[in-house]
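The complex appears here without one of its protein chains, the remainder shown in place.
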Amino acid sequence: MSRTNDMTIKLGGEAGQGVESSGAGFLKAMVRGGLYCYGLQDYQSRIRGGHNYYQIRVSSKPLFSWSSDVHVLMAFDDESLYAHPQEIVPGGAIIFDEGLKYDKSRVEAGHTKMMPVPLYKLALEIGGDKVMANTVALGVTSGITGYDFEKMADVIRQNFRRKGEKVIAANLGVAEAGYRYGLDNFAADFEFKLEAIPNAPKRMALHAHQAFCMGALAAGCRFNSAYPMTPGTSVIEWMTAKANKFDVLTKQTEDELSAILMAIGAAQAGMRALTNTSGGGFSLMVEALGLAGMTEIPLVIVDAQRGGPSTGLPTKTEQSDLAFVTSAGHGEFPRAVLAPGSVQEAFEAGWRAFNLAEKYQMPVLVLTDMMLSTSIETLDPEQIDFSKVEIDRGDMVSNAELDALADSWAYKRHAVTESGVSPRALPGHPNSVYITTGDEHSPDGLITEDPATRVAQMEKRMRKMESALATTIKPLLYGPAEADVTVIGWGSTYGAIRQAVDAMNAAGESVNFLHYVDVWPFPVQETEEAFAKMKFSICIEQNFTGQFARLLRAETGLRANAQVLRYDGHPYTEEDAVAFIRRAVAEKDKPHNVIRYQVPVNSGNRQGYAPSNGHSNGAHGSGTSQGQINNNNLNTNSTASLYDLKEEVKA
Amino acid sequence: MSRTNDMTIKLGGEAGQGVESSGAGFLKAMVRGGLYCYGLQDYQSRIRGGHNYYQIRVSSKPLFSWSSDVHVLMAFDDESLYAHPQEIVPGGAIIFDEGLKYDKSRVEAGHTKMMPVPLYKLALEIGGDKVMANTVALGVTSGITGYDFEKMADVIRQNFRRKGEKVIAANLGVAEAGYRYGLDNFAADFEFKLEAIPNAPKRMALHAHQAFCMGALAAGCRFNSAYPMTPGTSVIEWMTAKANKFDVLTKQTEDELSAILMAIGAAQAGMRALTNTSGGGFSLMVEALGLAGMTEIPLVIVDAQRGGPSTGLPTKTEQSDLAFVTSAGHGEFPRAVLAPGSVQEAFEAGWRAFNLAEKYQMPVLVLTDMMLSTSIETLDPEQIDFSKVEIDRGDMVSNAELDALADSWAYKRHAVTESGVSPRALPGHPNSVYITTGDEHSPDGLITEDPATRVAQMEKRMRKMESALATTIKPLLYGPAEADVTVIGWGSTYGAIRQAVDAMNAAGESVNFLHYVDVWPFPVQETEEAFAKMKFSICIEQNFTGQFARLLRAETGLRANAQVLRYDGHPYTEEDAVAFIRRAVAEKDKPHNVIRYQVPVNSGNRQGYAPSNGHSNGAHGSGTSQGQINNNNLNTNSTASLYDLKEEVKA
Amino acid sequence: MTDTAIRPDSSGLTLMTKVDMKTFQTTEKSTWCAGCGDFGILASIKQALVGLNLAPHQVMFFSGIGCGSKLPHYMHVSALNTIHGRALPVATGFKLANHNMKVVAITGDGDGYGIGMGHLAHTMRRNPDITHIVENNQVYGLTKGQYSPTSGHGYISTTSPEGSIEVSVNPLALGMAMGASFLARSFSSDPKHLASIIMKAMTHKGYALVDVLQPCVTYNHVNTNEWYKSRVYKVEDLPNYDPTNRQMAYERAQEWGDRIPMGVIYADPDRPTYEDQVPLLQKGTLLELSEKAMRKDYDYESLKNEYM
Partner (left out) sequence: MTDTAIRPDSSGLTLMTKVDMKTFQTTEKSTWCAGCGDFGILASIKQALVGLNLAPHQVMFFSGIGCGSKLPHYMHVSALNTIHGRALPVATGFKLANHNMKVVAITGDGDGYGIGMGHLAHTMRRNPDITHIVENNQVYGLTKGQYSPTSGHGYISTTSPEGSIEVSVNPLALGMAMGASFLARSFSSDPKHLASIIMKAMTHKGYALVDVLQPCVTYNHVNTNEWYKSRVYKVEDLPNYDPTNRQMAYERAQEWGDRIPMGVIYADPDRPTYEDQVPLLQKGTLLELSEKAMRKDYDYESLKNEYM
């Protein structure tokens, strides 16, 4: 394994200690050095205190996921020391303040290099403020890894440019002091190195919500109403930040009902309207969703999933709203559900969602999640390709066409057509005078109970699902066209699975990956074709009941040979994915094998300081050998029923 | 076909003309004569005017469904004449006021006996009020069918007993005048007769909501909060009417959110709490549903379905909330869904729901619908068997047990157990001091983000689904144990399918019927066993997408050979069911044949006066010969995809 | 189909052709009971539109669910008949998108003051330029006669057989507490007054509530036409009544019983609307502005810089 440009750097501390902003700054410094980074954030549902961490994986190749292995841990409190030592690879380092009091027995330092540093002292002496201790630690990290200090200095200059020269100088000073300290005291004895690439191309480091919003903005979305809810809030906050420059109107509403209702109102006027929330807020949008479906008002809704049910795990990740969003609402109406799995797919979903919504005059749901919406990927700028953004508003009636109508009675908002799409005229034109309603209605939008009209309207609306299938993204096959093992995933598991597949093929195994971006309407035909070629299939998702597997079976009758499920709130690492795939393969004989991720026993207390990976047995470093997964971490259930859990009961 | 005690009597008129109450009175008179009646109501979403009808099927054998064939039509307005003539069997009669002006060309009177009667004149002259015209018409019906007038007189006496002797006398007078008029003028030439059975046993005539409420009341339900919504409202109105006598507290709330939330509060205090609504209101309950799931608070929710989506068809029937209620809510939590198919099953669901809710400490949903909740069945009193009602509150911690605890910290509300059920203590006891929360929590109910605790709680909760399967009703096989054709249905289609199966077996065909009452958790094993014995299966439901078929496939991978779907807002008649089954059998070769009910072309205008049956070709009377279904009424789609509707597009 | 210029041509409130009562007439038959107060409200609304010379395409109606909320079906006008209790936020979204059109929301008392209470209170705080007409029959009509949030104490219904025991909603007092800028009341049986009040409400810049007393002949046998008739009086007829005087308005807003005030109870003509306070909307309607976005006429590439 390479010792250069292949490592994970982790920062741990309390909420409010700036763990995330420091991490993000360092990440940028590495991206500017031509390295690919993947940044993962983990925080608790509290504003101060508790335990947060930020984890940056670095590589010279593109990255899509995090890793279980940590090479440098910057611990800003004692909890960070207790929570993460198992993750540190042999030869890895822990940087912490020399004055930090901690319980040595709780830190397994055997193969770890402990690096006490006068973080606060240097911060205070050189920078004049203890809060700069983070920056000292980042400097130390630069020092021990040998990373070009200028890259870091650059980011500091940019980040503080609005705060004036003095602040910049102070920060540069403390960073450099840390750098020197690391270089002088620990660098020689630290084997993992970082090296900037000369003439590095410019790259972007951003998360899926930022990319989604760029896509939405480029697609002409200029109305965004929402009620704050983690992790959905970053959408409206982003749109608000860009509002002045791009003429966007954003509105924080009194609740989620109002958020979707205002978006419906704006959409009816003719705006490309967006609302965003998380599952709990989406629960409150369901009635209005049906209204949009019935009145054929186009609309885009982002549901940024988090651990459920109810308030659940507000700051943890899960993919557990799929079954809900595909069937939310009484009665039946068309909709689409997109589940981007990477930052680039999120960008594309940003503009595609509006085209789908307007072409088929229906609500479009975009499922993201906590992990996706906070994890930073490194992209080449061309991957956010504004030139590819198309604006297709579907069948709209132009002013000229309206002018040509006989009178203000001629236009029929819900005309029955073969595609199911009725040409859409916006209110405001003298010949576009119509009503529409959530009641069943005639083509002219008036309430009706006539069975024939009802049937015609119902069928017309539902035909749009069939029509929409023509423009959704079909499942993407990654890796070799044929393979011994096919992993099936959807949405945000993309990164971990993709990396796992690469690692396994590199290790001589034969694995490919069927990734679903657009999950509804369901691509039945393509799925059947793909299944026909599979030898052994494993469906991996981040929820309890295997919602995607269930959807797949409902639509095609097909099942993967094995299922992997995780619902502890933490995303799969690359190593998790590799281990689960191998485990499933090893247990090939068990019919419909359901493997559930189990948290290592020693992983922390009720307060939630547990690492989410399974490396509790001290086997570190490679993440690629079969024996590595502790049996405690995997729980196998060999029966088909998702609820047949009796065997899984512990203690 | 028998000419005695086997017919359908229909009343048609405007909203507010008392069509329903007159019909219900006449139905009672027949039930008291020992006849079995099935009463179907059809009204529009308006308070006055429009077109309503009430239809009573009569037989000497138990009835569970209505019929397409009408033998006597009492038309109280001209619309009734236009709307229903096709349904009248040869030799059938239309009773109407002699002064009624109508367009003769719109009434196909060829084989129908037109019976003009001075309805208003007799009402005014004898009763002193024109509103009694209905009663005159009922008298005429008694007269022409030869039905014992005393039975009718009895009901009149009872119904008006609070209004005093004078009102009774007036009503008796007009009824008798009508009776005489019918007898004298038309009876001889009318072949369909009604004959009271001597010493008829006492029977009950009631609908599913009444029966459900009796079950709930008997199970100890004493709290019912709701917000009015058709057709759910009759539940809280019934409970309110009985509140004084049975010590029930009912509360009309400001909205559906509050309705379920109050029920949750009452349940947490220890009440058996009920809320009722229709799909649109349930949409607003979803967030709170998740709270109940997460906090393990038992709760019963009636969703009386109606035509969707959105406001949809407020007074029409549909089974289109199944997919929604089984997956409503972000994240994953246990629940049960019961779908009674008859009045007796509704009674049993009434008490079983509370046992399920309390035993497994989870929300239980009861799906009824417009048809079920307004259609009157005739039951032997023993079918509403209060002695069979069990009250099983599950694992509750008694006062004595609480007294025995060490202190107020000992009790753990969410203790992890093998069954998933944590013993439940109610607040109020000194040793029952605990918090619980919609956040993920520790066994003592405190917020946690600890992955191991999360996983343990999640698995504990979901194990209750497995446990609950032990007490739910498994699919019921009706008819011969083995048959050439098996019909699969759920909920309210029970009556029509059951009658169809009887009729077909009587006609020498070989059909049986697998009926699902409890649809979630899904009885996988029993379904697989049942499918193993099926030769040709047809799944019939009242919705567009085949929601039950999809559920079945999602859980078992299995599909019926053919699917029949209807979504015009009107329930299947027995004849519809027979025709569809035969059609499916005739088209055996088409793989995954999807047959959709299509409304006859001549069935009315946008205002909704269409009959819902397919007898537009004038073939009346038997309903049992294969050729009877007009091709216009059935639309066959031979592909598997539910959305592959292109071929179905008309004009 | 064309992907350009789909913004409707809505030249503000300038009139194309002369409107009269016939302009708004439809063949759609109403489903209301004979004698229902909603007929008078419908007529008055049409009258007000004629009075304001507003053509059908210049006004967008929103309504909830209930007998009264069906109203927009019975006139020729642009409308969205939404769901129960939710007309106001939809109307607000529309207004923010296209403030060139007049926006009117029609709800029942159950709809607007009951299930819609949250939206009502927050809309009052926001002050979008929306006229809100509440058909207040003090009962749930369409669901067959349950008590409503404005039903009087002791009102008997199927869900309150012993009489309602909740304090009735006082929409005018609520409006004063929530900062509403225009609060009025009228009566469906006084169509002239009602039409004039609706005109005033529609002329007012900001959220304007018109609480319309409306007999429900079928279900409300307490608050009948006669009951209202014998109680209503007009604040216009009071000497020196000044609706811009908060204290005077507060006193009238409290009044309900033997005497019920009608007319413009409170008006603050100076409070800016929500739209007025959004700098962006001073450049034009959002819909007009978004045409530039539909042409992709923005420098999106620059967005990348902050991530590099």
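By letter and in written order, the chains are A, B and C; residue numbering begins at 1 in each of them.
Assume contacts are C-beta pairs under 8 Å (C-beta built on N, C-alpha and C of every residue); 3 or more make two chains touch, one makes a residue touch a chain.
Keep in mind that what you see is a predicted model, and the values were worked out from it rather than measured.
Within the complete assembly, B:423 is the residue of B:146, B:423, B:480 or B:557 that touches the hidden chain. One of B:87, B:176 or B:254 touches the chain omitted from the figure, and that residue is B:254. Per the touch definition above, the residue from B:151, B:209, B:222 or B:306 contacting the chain not shown is B:222.
Considering B:81, B:94, B:137 or B:205, the position touching the chain not shown turns out to be B:205 (whole complex).
Residues of chain B in contact with the chain left out of this view: 31-32, 202-206, 210, 214, 217-218, 220-223, 225, 242-244, 246-249, 251, 253-255, 257-258, 261-273, 287-288, 290-291, 295, 381, 384, 386, 389, 391-400, 402, 408-409, 423, 425-439, 446-447. Taking the complete complex into account, residues 114-119, 121-122, 124-127, 149, 162, 165-170, 173-174, 176-179, 250, 274, 277-279 of chain C touch the chain not shown. Residues of chain A that touch the chain left out of view are 16, 44-50, 227-230, 233, 236-237, 240-241, 243, 250, 252, 254-255, 280, 310-311, 607.
The rule is short, and it goes like this: only the chains that are shown with their structure count from here on.
C-beta contact counts were set side by side for B-C and A-C; A-C has more. One finds 42 Å separating the Cα centroids of chain A and chain C.
Chain B and chain C have CA centres that are 38 Å apart. In chain C, the residues touching two or more other chains are 65, 83. Residue numbers of chain A whose C-beta contacts span two or more other chains: 287, 290-291, 295, 437-439, 446-447.
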